[in-house]
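Following: one structure in structure tokens, then a few remarks.
With one protein chain held back, the other chains of the complex are shown just where they sit.
Presenting chain A:
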Amino acid sequence: MGGEGMFPLIYSPRVEWTIADLYFILTPYLTFLGWLFLFAVLMAAVLLFTMVFFIIMFSDLECDYINPIDLCNKLNQFVLPEMIAHAFLTLCFLLSGQWLAFLLNAPLVGYNVNKIMAKNHMYDATEIFRTLSGHKKESFIKLGFYLVSFFYYLYRMILALISESD
């Protein structure tokens, strides 16, 4: 929006905002750190919603609104993306030297890797009812974890903003 002048802005108002627009708006205010934590906040929100989705699906199963086969087919699509997203975020923290944030996330990455190695990361329709309570517990704990990290990232982002404006 830099050198376009006033005229085009008045006569063709921008209704669609793209990431690029956001970038240009925010660039003056955010440092790299700010960007990192903004990204982390968004990721945490996405992961948060994934967990809520998981928990809703599990309750649906308990109430017999969905059968175990469909449930597992649906959830299994999200298992690996969720883990990868989380691992990527952790990697970002590691590369940017955010040790506290990295240490916060490392145990969960380790847990996920361990699950993949043991090949029991996918939901198994034949076992789902026996392991349902465990899955629910795990999802709730992850939900709590993502919630905590969401606020932590938000706090760090704001901190970064403030330090910049100073």
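Definition applied: a residue touches a chain if its C-beta (ideal position, glycine included) is under 8 Å from a C-beta of that chain, and two chains touch if they have at least 3 such contacts; residues count from 1.
The working rule: contacts and distances are computed from a predicted model.
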Complex member absent from the view - protein name from UniProt, among "Protein transporter SEC24", "LOB domain-containing protein 27 isoform X2", "SKP1-like protein 12" or "Phenylalanine--tRNA ligase alpha subunit": "Protein transporter SEC24"
Sole residue of A:Ala45, A:Val109, A:Ala125 or A:Leu154 that reaches the chain not shown, by the stated touch rule: A:Ala125
Residue of A:Leu42, A:Ile69, A:Leu100 or A:Leu159 in touch with the missing chain, whole complex considered: A:Ile69
Chain A residues touching the omitted chain (full complex): 61-62, 64, 67-69, 124-126, 128-130
